[in-house]
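I am attaching a structure below and will ask some questions about it afterwards.
With one protein chain held back, the other chains of the complex are shown just where they sit.
What follows is subunit A.
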Amino acid sequence: MNGPQDIGGRHGFGPVHPEDERILFHAEWEKRVLGITLASAALGYWNIDASRHARESLAPAIYYNASYYEIWLRSLENLLEEAGEISRDELSTGHAQTPGQRADRRMPAASVADILAKGGPAERPGPAPVFAIGDRVRTRNHQPAGHTRLPGYARGQCGTITASHGCHVFPDSNAHFAGEHPCPLYTIRFDAVDLFGADADPTLTVTIEAWEPYLEHA
């Protein structure tokens, strides 16, 4: 979606503020957001693509005014509400009014280490790739209203395939619970002057990962 998340190449966001690597959080509540977000995933109502879509679906004025953990919190509230597990009324009173529906799936503390170590690989069996390393391709002018992982700055652009990763879960469908539809995934390299115009850094190249439905022969 052409939402607030799609900001690669945009102007006006100001300087980057480096920070000591020992600083992980800026408030205690941020830690709890990290923990409850990861723990809630075990309930099985959404997948990683749906959770990203929930974040990018926040209104732009909210998205740009929120820290990233606030973005996580707001999208988690929305995901749990859509799942029918919590209500706005409960959020305003701060207490449960009905029992949980999937308490049987609650992530046990003893399983945390195993679950985090297992992760969620995205590679799947799927069709043979149409494109080969070295091929010139053009990204489609792909602008769905729903979730996609083709950034706006890299639409309708010619680049070269530099790696082929087998088939991966297709976020555009998976985010909407319309199936994983695994398809070939590639790394595509672009020259920055093609993406950002003649004033771009001539020594700069940029890669994205792109699923085959995003691509056509150049």
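Rule of thumb we're sticking to: a residue touches a chain if its C-beta (ideal position, glycine included) is under 8 Å from a C-beta of that chain, and two chains touch if they have at least 3 such contacts; residues count from 1.
Throughout what follows, contacts and distances are computed from a predicted model.
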Per UniProt, the name of the complex member that is left out, chosen from "Lactate utilization protein B", "nitrile hydratase", "MoxR family ATPase" or "ABC transporter substrate-binding protein": "nitrile hydratase"
Candidate in contact with the missing chain, chosen from A:100, A:127, A:144 or A:179: A:100
Interface residues of subunit A (partner: the chain not displayed): 5-11, 13-19, 21, 23-24, 26-29, 31-36, 38-40, 43, 52, 55-56, 64-68, 70, 73, 76-77, 80, 85-86, 90-96, 98-100, 102-103, 106-109, 111-113, 115-123, 149-151, 153-154, 163, 165, 168-169, 171, 185, 187, 189, 192, 195-196, 200-201, 203-211
